[in-house]
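Got a structure for you, written out below as structure tokens; questions coming shortly.
Every protein chain but one is kept in place in this view of the complex.
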Amino acid sequence: MQNQTHRKAERNQLDGLRPPACDLPRLLAGVGFAISLLSGVSPSHAADLTVFAAASLTESLRTIAAQYQRETGDKPAFNFGASSFLARQIEAGAPADIFFSADEDKMDALDRKGLILKETRTSRLSNSLVIVIASDSLLVIHSPKDLAGSEVKRVALADPKTVPAGIYSRVYLEKHKLWPLVEPKVVPTDNVRAALAAVESGNVEAGMVYKTDAAISKKIKVAYEIEDNPDISYSMAVLKDSREPAAARKFLDYLNSEAAGKVFEHYGFIVKGKPGGGSPASGHSGGSAR
Amino acid sequence: MRLLLKNISLPLAEFAVEVDVELHSQVTGIFGPSGAGKTSLLDLIAGLRRPSSAKIQLNDTVLTDTASGLAVPPRLREVGYVPQDLALFPHLSVRQNLLYGHKPESGRNPLFSFEHVTDLLEIKSLAGRSVTHLSGGEKQRVALARALLASPRLLLLDEPLANLDTALKDKIIPYLCRVRDEFRLPMLYVTHEREEAQTLCDEILVMTRGRVTARVDGRAAP
Partner (left out) sequence: MTAEEWQIVWFTAWVSALSTLVIVPFGLGVAWLLARHDWFGKSVVETAITLPLVMPPVATGLILLKMFGRRGAIGGFLHDSLGLDIVFTWRGVLISLGVMSFPLLVRSARVAFEQVNQRFEQIARTLGAGNWRVFLTITLPLAFRGIMAGVMLAFARALGEFGATIMVAGNIPGRTSTLSLSIFQSVQLGQDAHAYRLLGISVALAFIAVWGSECLLRRAKP
């Protein structure tokens, strides 16, 4: 799919160019252009994109961005953090082109304030939760009920009031009637990676993070994999005040592509729906259909 | 009494105090212009400064001996000190100042009792007052009494009358004479006033730029 987009870009460039005349500058420009065509790199101005993305997407997006830069020359830069915190920053006017949130609520909030380009909104990814403990921990966790046990004194969660990972964890624990027992032990952290770090440091007995987070850390081990996850849905959209809307849409399309999908799956994300074609799907998330 | 000030060497900013004397008089004056090192010498004897070399001995007690590394701390020397600025503790009352160094055992020697000292220097009525509201003469007597009430074996006085006008000086000198005669304490009396020295002291050391340049008789002489 990216080949189509690429050639479309080239066609636009060719339309703008006159046949070389006798003066030297144009001749040189023409030669330069020809060479760059042959090397397959777009000679257009390389756009700098700013993507505000949930912390759990750190490694996958960096990998995708590197591929993207090799292919198109555009360079996405990332601001990773808790989706709630990022949303606040965007509301306060932070210069971002794309928002990639770990839940739909944060995107809804921006939508209500008219800060996103609705037609670019897609929900492609899902995730699952795991209970993690330090890799040298002797704790045994057979089920989430063990979190309520006396051996677990502190449980690290991304802030269960605001951060998607924490909210999902709380919803799950509420569903299993465990929240009143676990809540007094909760150490709320700024984002899901901070919860992971807290478990790694040994300062808490256990934590709940995404399966994808657990996969990238060697200092923890998964004690229990949650099966009946709440409806976890990542949402992405181009922001209305983006200064590079065309480049942003292009990157969003790439994020919906099969190549990007493979990268996400490699890191453990669940890719919903069909790998995208030319036009992104609109609207909110549906069920967690695979 | 015997006060040995042997091989004393104390470098100061511009010169060194170098003294080597043996004193036998009860009241020895140290006379000289200001800046001659007189106060520094008193500080040494009180144990408040460390000399580069010295042997200081009062009767049979060695107070300082750099050769053997001995330096008795000031609190154990029983050397009373009335400094030039009096240094009355501003946050304590007159009574608290007076009793600061007063050891109950010194009730042994009735001379050093609170009753006797305050009677002698006529400061009984000042006991409850604040130190800051005393007159110059009153402060002087309180500082003197405070040093005495600690039962010293040697009394150092640094220009006790320097800040007083003549009328006041005339009033205080009798008190000093009383102390001298009543307590029979060895005293070192620093002054830059010749008449004072001659009235009160048995012998006078003349100090210039840190050295004793002359020894003269005081009131012993006619």
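Chains: A and B, in written order; residue numbering restarts at 1 for each.
The rule is simple: contacts are C-beta pairs under 8 Å (C-beta built on N, C-alpha and C of every residue); 3 or more make two chains touch, one makes a residue touch a chain.
The shown structure was predicted, so the numbers you read here are calculated from the model rather than taken from an experiment.
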| item | value |
| --- | --- |
| Residue touching the undisplayed chain, where the options are B:5, B:23, B:58 or B:79 | B:79 |
| Listed residues A:123, A:162, A:212 or A:233, member touching the removed chain | A:162 |
| Contact set of chain B toward the excluded chain (per top definition) | 43, 46-48, 73-81, 83, 85, 87, 89-91, 100-101, 103, 146-147, 150 |
| Touch residues of chain A, complete complex, unshown partner | 84-85, 88, 91, 153-154, 159, 161-162, 186-189, 201-204 |
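As a working rule, only the chains that are shown with their structure count from here on.
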| item | value |
| --- | --- |
| Whole-Å separation of chain centres (CA-atom averages), chain A against chain B | 85 |
